[in-house]
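Written below as structure tokens is the structure these notes are about.
With one protein chain held back, the other chains of the complex are shown just where they sit.
After this line comes subunit A, so read on.
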Amino acid sequence: MLILLAAIFLLHLACIAVLLAATIHNAWWMTNTTSIDIWDWWVWGDGKWNNTEIPSHYPQAYLQAVQATSVLACIFCILGLFVFVAQLYTLPKGKRFLFTGAFQLLAWLCIMIAASIYTDIFHRDEKGWYGASFILAWISVCLTFISCVTYFILRKKTA
């Protein structure tokens, strides 16, 4: 039983770590010399990365929507961890971790919205490849979904 609890806790921590990495690291789209999104444009020049301004034709509104939803996903996942620990102590025996599951569900919704908007709107016909943060964002979609389902199924151990 303790091993199951530890595994679920570790899964939740893994969700948080992957979400934070996807949100913070500016590597959703890469080319040979650039590493961009969702916060900054980085261009490789003179042997180091230089921060450049986002060009004006870039869809700013969609970019800010992706920023907002990925930040919200991080917030909900971290709050869910605290709620899980609280529910461990306060939940009556035999009940499900619904509150924690709700937070994970919201986190899953938010990061799915972020990843979907980014995939559909940005870099449709450009040369380059998707960077590490983009892949981590989609991985976190799967992880948060698994975590959410786990919390909806899990019941607190009866005596």
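Operating definition for what follows: contacts are C-beta pairs under 8 Å (C-beta built on N, C-alpha and C of every residue); 3 or more make two chains touch, one makes a residue touch a chain; residues count from 1.
In this section, contacts and distances are computed from a predicted model.
J.: According to its UniProt record, what is the protein name of the omitted chain, chosen from "AP complex subunit sigma", "CDK-activating kinase assembly factor MAT1", "Interleukin family protein" or "Myelin protein P0"?
T.: Answer from the record: the omitted chain is "Myelin protein P0".
J.: Hey, which of A:Leu20, A:Val43, A:Ala68 or A:Ile121 is the one touching the hidden chain?
T.: Per the contact definition at the top, the residue touching the missing chain is A:Ala68.
J.: What residues on subunit A make contact with the chain left out of this view?
T.: Residues touching the hidden chain, for subunit A, are 56, 60-61, 64-65, 67-69, 71-72, 75, 106, 110.
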